[in-house]
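Pasting in a structure now, in structure tokens, and then I'll have a few things to ask.
The other protein chains are all here in position, but one chain of the complex has been omitted.
Let's turn to chain A:
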Amino acid sequence: MSPILQGILTIIIGVGGCVAYFYSSNWVLDKVIFPPRNDDHGRNINRATLVRPWLFLFPAMFALGLYLAYPVVGSFIRSLYNRSGDTFIGLGNYTQMFSEEGFRTAVLNNILWALFVPAAATFLGLLAAQLTDKLRWGNIAKSLIFMPMAISFVGASLIWKFVYANDPDIGIINAVRDFIGLSPVDPLQIPFWNNFFLMIILVWIQTGFAMVILSAALRGIPEETVEAAIIDGANPFQIFFRIKVPQIMGTIVVVWTTITILVLKVFDIVYAMTGGNFDTEILPSYMMDYMFRDDGRATAVAFVIMIIVLPVMVWNIRQARKEMR
């Protein structure tokens, strides 16, 4: 069967199945199990109300449990076994990994990524949000800066590979170097700094995200505070850094952590640009090196990523609980 046909069939079965499930389970609950009839009338309505949320929730919770909650445990268990998965080796995968040069490079690079990308993207996003705020063509400018969000990491990598190309007739960076009389370089092979050239790609993508959210936050600032500062004689810089930024600090933190989480998951850029060569490996790409070859090692790396993400997760949950009260 051709994949397209299979796809159409899946949409029909998937959507139809969902509708059928929700409709028929409700019908069974109301008409068969707890019919609001006879003496039990009131009690049955109450009982149906108790059960119904779980009918609504069941498919989602089942999928979440199977596709996200179970793998956390499953991956951890798998990471305690050797490559072929038949011998229990305890923390063997972890200890061996920590003793390897490649893994340490990946961790160090990842720390660089997690520091630089959120900082740069948030800063540039804030700058863009503030600058475009009062412009007549601000919305167009915002759209254009936001645009890379729609481009895949692979597509973005290709776009930047072109910018970084070695040949001064192709790569614009080397064209500029050529113009001012420097010899061409391959930015992706300069030790240490090549990491930053890769990070720039993600900054380029994420700045738009930061800008959109921070721009909304800036608009939410009460006018009076800004007006009061102007009357007190504050200059535009003071207004921005002393009045506006402190008021949107909460949003800045949210943007920062969201991008940090993303940074820890993105393997595409390193994979497409350098394949992890020239000391540019980060944890997600390091994991993909072992995927399909050594599942024990791959799951161990994934679990390390999970542990790094854990504090943010706990913080998010606490924020969510605070809001609900």
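Assume a residue touches a chain if its C-beta (ideal position, glycine included) is under 8 Å from a C-beta of that chain, and two chains touch if they have at least 3 such contacts; residues count from 1.
Note that in this section contacts and distances are computed from a predicted model.
A chain of the complex is left out here; the name its UniProt entry carries, from "Membrane protein", "Carbohydrate ABC transporter permease", "HSP20 family protein" or "AzlD domain-containing protein", is "Carbohydrate ABC transporter permease".
Note that of A:Ile33, A:Leu131 or A:Met249, the residue touching the chain absent from this view is A:Leu131.
Of the listed positions A:Ile33, A:Leu91 or A:Ile317, the one in contact with the omitted chain in the full complex is A:Ile317.
Touch with the hidden chain on the side of chain A covers residues 3-4, 6-7, 10-11, 14-15, 18-19, 22-23, 26, 30, 49-50, 52-54, 56-57, 59-61, 63-64, 66-72, 74-75, 78, 124, 127-128, 131-132, 134-135, 138, 141, 143-155, 157-163, 165, 167-170, 172, 175, 204, 207, 209, 212-213, 216-217, 236, 251, 254-255, 258, 261, 264-265, 267-268, 271-272, 284, 287-288, 291, 295, 298-299, 301-303, 305-306, 309, 312-313, 316-317, 319-321, 323-324.
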